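Moving on to chain A:
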Amino acid sequence: MKRMEFALDLFTVFTLSAGALFFLAGTVGLIRFPDPLTRLHALTKVDNVGLGLVVVGLIPQADGWGAAFKLVVVWLLVQLSGAIVTQLIAGAIREWGPSA
Partner candidate 1 sequence: MSGANLFGICGAALVGLGLYGLITNPEPLRKILAFNLLGTGVFLIFGLISRRAAAAGFPGDPVPQAMVITAIVVAFAATALAVALVLRLLEQTGRATLGADNPVSEIGNP
Partner candidate 2 sequence: MSSWFFADAGLVLLVLAIGASTIFARKAFDAAIAFVVYGLLLAIAWVRLSAIDVALTEAAIGGGMTGTLLLGAVARLRSAEPDNIRLGLPVRLATGFCCALVAAGLAGTLLLLPEAIPTLAPAAMENLVHTGLGNPVAGVLFAYRALDTLLEKVVLLLALLGVWSLAPNNAWNGIPGLRLYERPNSTLTFLAQILPPVGIVVGIYMCWVGANAPGGAFQGGTILAAMWLLVIIARLENAPSTGQLWLRIGLVLGPAVFLAAGLAGLVSANGFLAYPPGYAKPFIVTIEFALTISIAVVLAMLAAGPSKQVQQE
């Protein structure tokens, strides 16, 4: 039992660290990339992977299935709205130019 818990904790540490690194990468991309479309790409894709890793890492720490389920629901919602909103912004950039 103890060993199981330790393994789960190790899993959490690993995935959360990876998630945090993805967030860092996203921000670096946001700052360094030259034009809005690539920045958008850095922002949404990388950060969504980061959030996904954070959620996966948090699931073993959640008490009860309800809390874990809620984590996944939030993640799915962010994926859904994030993907569509990115399309919207990208469409706006294409139509009105990068300076819009």
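The set was built so that all candidates are chains of the complex that A comes from, given by their letters.
Criterion: contacts are C-beta pairs under 8 Å (C-beta built on N, C-alpha and C of every residue); 3 or more make two chains touch, one makes a residue touch a chain; residues count from 1.
Since we're looking at a predicted model, the values are computed, not measured.
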* Complex member in contact with chain A (any copy), out of 1 or 2 -> 2
* Sort out for me which residues of chain A touch candidate 2 in the complex. => 77, 80-81, 84-85, 87-88, 91
